[in-house]
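With one protein chain withheld, the remaining protein chains of the complex are depicted in position.
Just so it is clear, A, B, C and D label the chains in written order, and each chain counts residues from 1 on its own.
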Amino acid sequence: METNSLLLILILISSLIPGILILLLDEAQAFQRNFLNLFGAVAKVALVGWVFVGYMQGETYAFIYGLAPDLTFALKADKMGLLFAALSSVLWLVTTLYAIGYLKGGKHQRRFFAFFSLCVTSSTGIALSGNVVTFFVFYEFLTLSTYPLVVHRGDDKAVEAGRTYLWYTIGGGTVLFLGVVALFVLAGPIYFGQTEIIASLVSENTLQLTLIFFLMLSGLAVKAAIFPLHGWLPISMVAPAPVSALLHAVAVVKAGAFGIARLVYDVYGIPTSEELNLLTPLAIFAGFTIIYGSVKAFYQDDFKKLLAYSTVSQLSYIALGVAITGVLSATGAVVHLVHQGIMKITMFFAAGNVAETYGFYRISQLNGIGRKMPLTMGAFTIAAFGMIGLPPIAGFVSKWYLGLGAVEAGSYWVVLVLLASSALNAAYFLPIVYRAWFCEPDQKEVLPKYRGPFEAKALLLIPVVLTGLFSLAAGLFAGSNYSPLAIAREIAEKLYPNLP
Amino acid sequence: MDILIDSLLAILTIYLAFRCMLAPKLSKAVFVFFAFGLMLALAWIRLGAVDVAIAEAAIASGFMGVLMLDSLRDFSLIFSKNQERLEETASKIPIKKDSYHWTTALALGLGLILFLLISIQAIWEVPQGGGLTAIAEANLPMSGVEHPVTAVLLNYRAYDTWLEIGVILMGLLAIFAAGGLKQYRKPGLAPAQDPLLRKTILIFTPVLFLFGAFLLYFGKMGPGGAFQAAVLWGAIGILLHLGGWTVFTVIPRRMRQILVTIGLGFFMILGFTQMATGGAFFEYPPAYAGFLILVVETLAAISIAAALTAIFAFLTK
Amino acid sequence: MKIGTYEIYSLTSAILFAIGLGGVFLAKHFLRKIIATIIMGAGVFLCFVSFAKRDALTFADPIPHALVITGIVVAVTAAAFALSLARRIHKLTGEDTFGNEK
Amino acid sequence: MKEFPTSALPALLVGLPMLLATMSLFFRVKGRALLGVLGSFLVGSLAFFAFIEVAKYGTIIHILGGWEPPLGILLRIDPLAAVFIGLTAIIGIFISLYSWWYFRARIASIGRFPLFWPLWFFLWAGLNGLFLSNDLFNLYVTIEVITICAVALAVLSGEAKALKAGLRYLLAAIIGSMAYLFGVALIYGSTGTLDLNLLGEVLKPGNTKTFALIVITLGLLIKKAAFPFHFWLPPAHSAALAPVSALLSALVVKGAFYMMLRLWTEVFEVSLTFAAGQLIGITGAAAVLWGSWQALLQTNFKLLVAHSSVAQMGYLLMMFPLLIMAPGQDADSAEWLAPAWTAGIFQVMAHAFAKASLFLSAGIVVMALGHDRIESLRDLVAWMPMTAMAIGIAGVSLIGLPPSGGFLAKWMLLKGVFLSGQWWWAPAILAGSLLTAGYVFMLLRLAFAPARVKDPFRPVPKILQVCALLLALGSFLIVIPAENLIQFLEGSKSFGSGIESIMKGGGYGNE
């Protein structure tokens, strides 16, 4: 096998093997476990980086293995995939650190970390998959590998949440499956980027193609938590903080959003999608979800639930961006994939920190927490501002491009949606910020569970600060050549070759 | 005339089959079943299938009938030794209605009649297939035996027969499995029974044995063969058993095992050796075919007889 | 249409099979169900042998005969096994019909 | 007849297990177990060897006794049979290993079931015989061998529940066999041959043949526990000992399916109609839905798994409507045949692995708990992670999530369904998947839930868990050589071929 193919496999293996090895380890072998985890995470980041650099220099990376006649397992590196892979791998590294700190002394760590690794394997697999089948394989694998994480806590609530999670995701997967097979039958094995295949079929199979699109879309929409298929996300917030952070900010939900982007951009292609009028319904659903999620979030008192609803809302930005044609909105969509991830993960980390250090789970308990945990809440505040869309934080950049794209496409209602969402985001995030920084702590002083040199365990603190800085930097240096924005812009420009 | 006899026989057979199913008393059904078997045997003879007739009479009607009769002891209250226990359990079990809802009966009846009509039509219209008589006959000289049925059983389709011998062994094992093997280990010696019976049995034993041996040997030329002989030999065991000689306690364990498996084993080993010498499985060297078949038949008959006896012994213990 | 031995017995075979089939579904007692299966078998074997009779040249077709002997032995073995099961069930539970067990 | 390479392999494949079974009767319990395990490897390697031979030289035949059909019986290993034999061997080896430890571990409580080993090897011989057989009557004998052994194994525990289930099973199987034999009688009467290949050539459409086809199909449907005839399966499979349940579910029911597949595609090609295929498909769909739904409602682990078998067998039946060409369709240009066949074969394999694993896991659970109520699976993940994992992995394969064998099967089935334009099967396939997910994750959900009692599980030998886990993994690993396997299977005569339906005009008769 040539090196380039091997590299792709290595990227997957770098978390798969640790995952399996960890499963074979003993619960007590914490050092080995952490070593494996971190080694895998660092290796993955390095490998993704290597491939990324190589790709930018014009190398091609592909791996193909025939499973059955015309059913091939294909990996391919392209810019969008690499962006997502880079996001997952970097955030995996960070979250691994966090998780080691968070779970220290907890039960079932072996299981947790093993599935954690498997989950990242599938999310990078999704990123690097080269055709619809491979994507689907990893998409389902992701569902499975996250289930043990969702129910990790193992109490009845978690188990019940796991049940709901599965009904949604398996149901979605099934519908997606149907769509994928139907597409396969109609158009043969489709590799991402071969939009001409579908385009050539449009004139004769309009109805079928439309149906398939919506089947696949609704399958993907489950993970992307688009209304009315979002129900699992707030419920699965019972998972431990690192899980909520990585999975429900990055891996799982992004898989759905990424899939939608792939579906529109790389399977159907934008001209075909437009010709079949597929995007307007998507845009409407996404738009509604944005508002709906925000309104729901507004009513939450549970910190993580609020964040979950916020995720519901924010994720649809991506779908919305995909649904609006134009290079700007495409840029916005792709870059939001990254930005939302780093911002939301920061918030989940922060929520986890607060819960772990002070045992606060509700927003009403957060009075004055900013004074006690300035770094954590500082990072949270940055992320929250970013979510609202305030510059110079990452969220602003994506919102800016989405807004411009909407205007470009003439969909003014989208601008209204964006604004309304910003307002609602402000309405539910700012009170938290307000409580944290400008309210006096409650009468009963709660002592921190943790005592040490910092405001929280170092392993909990470093990730949150890092991702907080990431989200600031992603916005602040968005104009630079290596920012997510720059890459997103290149991706978008490639999608619309006819535009200047 | 033939038609009359055949029709009578057929109607009788059908009637008896009906009675078997519909006789109000179970014991009666079993007795009718005996009669049914005999009628069927007559029918076989009418059809020129003497081998089948013997097998039917011996195995399906005889052996099975005996087993049935024996099990009646268990099932019916008349023969029950532990009546008390049964009544006790009977009171616990809610009394079941013996009749079905009329719609069920109607649906089933209707279906059955349709099935019957269609099947009759199908049978009526069976085209002439020609059968394999001609080929069988043509190959008969090479088979080593003169009786075509035996040739088919032990040469042309020896594989089936081999499996069948296996099935009997399996049946034995299965019956052990159903009862749990522990009880088999400790057979109680039956108390001495009616001396007349014992005497009769003792007289019958050599007769049966000889007749069996005759059938076995005669199978080469005409009706008869391993199965028929085996049933007769098995009958010895059964009779001895009934007479209180629990044969299987007398014969050592290893011997029992050998007895039960020798037919299958020899047949199989024969097959393997033939294969080792370059032939096919169950391909006899033409020169020794007759002899080998006889040996196989003998051993198979011993095994089957042992198995039948064991089955009976085990079931009626 | 000629009515001969073959015709009579082949018709009988169909009827026997039907009786057995009906019996196995309708009969309640284990023993009767087992008898019904034997009757079914009898029908099938009769069918076989009647063909042998029909196709007879110098002698009746030996193949069906052989098949039927094999078949009888197999069927009887199965029936004996069923019988042993029935008896064992009766011994253990006192039941002699199928209930609604899971 | 075409010249085939002849070899002793087919005969050995039947003879060796038979020999081992007979030999094992002479050993005491311990020796039997040892012989069993060694023997399973022996037979397994033989099967493996046969597989390779077939891959190298194509179909192998063995003319028994030197008598060519129609007089004699012919054994043949074509790729399709080789796959089934190989599958039986792999599953058999694992189950043998498992049984060894299982019965050793159970010594104190119940016993060591010395009859297991001979019966299991007889069963194996019967299965191999079935897969190799090319003769209608011989098929009957082999399937009776299988039935008797299977029922005997099923009642091995000697519990009343098992016995009753066993009797039900046995009676149902006898009905099936008799119906089948009735059809065989008619076919013999009308053609004078029993060899499948010859039959395929000489059999002409007609009323008799139709009737024979119906009774044979019905008989096999009963043996296969297709939807309205599944009444015997759940009790029998659930009441048996764990390794036995695994054997029954993984292999025994496949026998009837294999027969039906052979007969429909090789013998009855000409008299099948599109509508009949649809009926079989509906049966399959109903089994999928009803079986899965029932599984979802069960409170006992083994019953759940047994009901799941009903459902999974339904998927196999759904391949039949695809094999039959609608009037006007041409089998040569029907591109959905290969997917449909692949679906069937992979469903067989995936289900065999997964179901064996599930039943073995159930055995472990029973051993650890003393019973198999699902409610007591709580906290299984913490106590027996490997078993929980096995249940999960096997379950995933049953659901048909990628990259399992079940996924490949469902994928191919759906593909076939769409390609053939018979899209109406798709909802049933997917609904079945969903319901399967429902019960699999019902198990897992409880496995993750907190235990209500302290120390809920007694320790169980690890090796048992490893066996179950490996089998479960097997249901995934079969996907890796999928492409080669399909290529291999394409060497089989029937694989990828379809049945052209004939619209018979007017009345029926011999003309």
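Everything below uses one rule, namely that a contact is a pair of C-beta atoms (placed from the backbone, for glycine too) under 8 Å apart; a residue touches a chain by one contact, two chains touch by 3 or more.
Throughout what follows, contacts and distances are computed from a predicted model.
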For this session: Among "Xanthine dehydrogenase, molybdenum binding subunit apoprotein", "NADH-quinone oxidoreductase subunit K", "Hydrogenase-4 component B" or "Amino acid/amide ABC transporter membrane protein 1 (HAAT family)", find the name that the UniProt record gives to the complex chain excluded from display.
Result: "Hydrogenase-4 component B"
Problem set entry | Among the chains presented, those that the missing one touches | A, B, C, D
Seminar exercise, completed: Of A:Gly101, A:Gly256 or A:Gly475, the residue touching the omitted chain is A:Gly475
For this session: Tell me which residue among D:Val29, D:Leu279, D:Ala431 or D:Leu477 touches the hidden chain in the full complex.
Result: D:Leu279
Seminar exercise, completed: Touching the hidden chain, out of A:Leu6, A:Ala28, A:Val53 or A:Ala423, is A:Ala423
Problem set entry | Which residue of D:Phe27, D:Phe49 or D:Phe231 touches the chain not shown here | D:Phe231
Problem set entry | Touching residues (missing chain, whole complex) on chain B | 100, 104, 107-108, 110-112, 114-115, 118
Exercise. Residues of chain C in contact with the chain that isn't shown?
Worked result: 21-22, 24-26, 33, 98, 100
For this session: With the missing chain put back, which residues of chain A would touch it? List them for me.
Result: 163-164, 167-168, 171, 228-229, 231-232, 291-292, 295-296, 298-299, 385, 388-392, 396-397, 399-400, 403-404, 406-408, 415, 419, 422-423, 426, 430, 437-438, 440, 475-481, 483, 485
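Operating definition for what follows: only the chains that are shown with their structure count from here on.
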Problem set entry | Chain ID, smallest distance between chain and overall C-alpha centroids | D
Seminar exercise, completed: By number of contacting C-beta pairs, the most connected chains are B-C
For this session: Would you mind checking which chain's C-alpha centre is most distant from the centre of chain A?
Result: B
Seminar exercise, completed: Chain-centre distance (mean CA atoms) for chain B and chain C, in whole Å, is 12
Problem set entry | Computed distance of Cα centres, chain C from chain A, in Å | 67
Seminar exercise, completed: Contacts with two or more other chains occur in chain D at residues 71, 137, 141, 144, 148, 151-152, 155, 158, 163, 166, 182, 186, 188-189, 192
Exercise. Out of chain C, which residues touch more than one other chain, so two or more?
Worked result: 13, 17, 20-21, 30, 41, 47, 51, 54-55, 63-64, 67, 70, 74-75, 77-79, 81, 85-86, 88, 93, 95
Exercise. Using the touch rule from the top of the page, what pairs of chains touch, sorted by label?
Worked result: A-D, B-C, B-D, C-D
Exercise. Given the complex with chain C, which residues does chain D contribute to the contact?
Worked result: 71, 137, 140-141, 144, 147-148, 151-152, 155, 158, 160-161, 163-168, 170-171, 173-175, 177-179, 181-182, 185-186, 188-189, 192, 194, 234-235, 238, 300, 303
Problem set entry | Of chain B, residues touching chain D in the complex | 118-119, 121-123, 125-132, 135-136, 139, 155-160, 163-164, 166-167, 169-171, 173-174, 176-181, 254, 257, 260-261, 264-265, 268, 271-272, 275, 279-284
Exercise. In the complex of these two chains, what residues of chain C are touching chain D?
Worked result: 13, 17, 20-21, 24, 30, 33-34, 37, 40-41, 43-44, 47-48, 51, 54-55, 63-64, 67, 70-71, 74-75, 77-79, 81-82, 85-86, 88-89, 92-93, 95, 98-99, 101-102
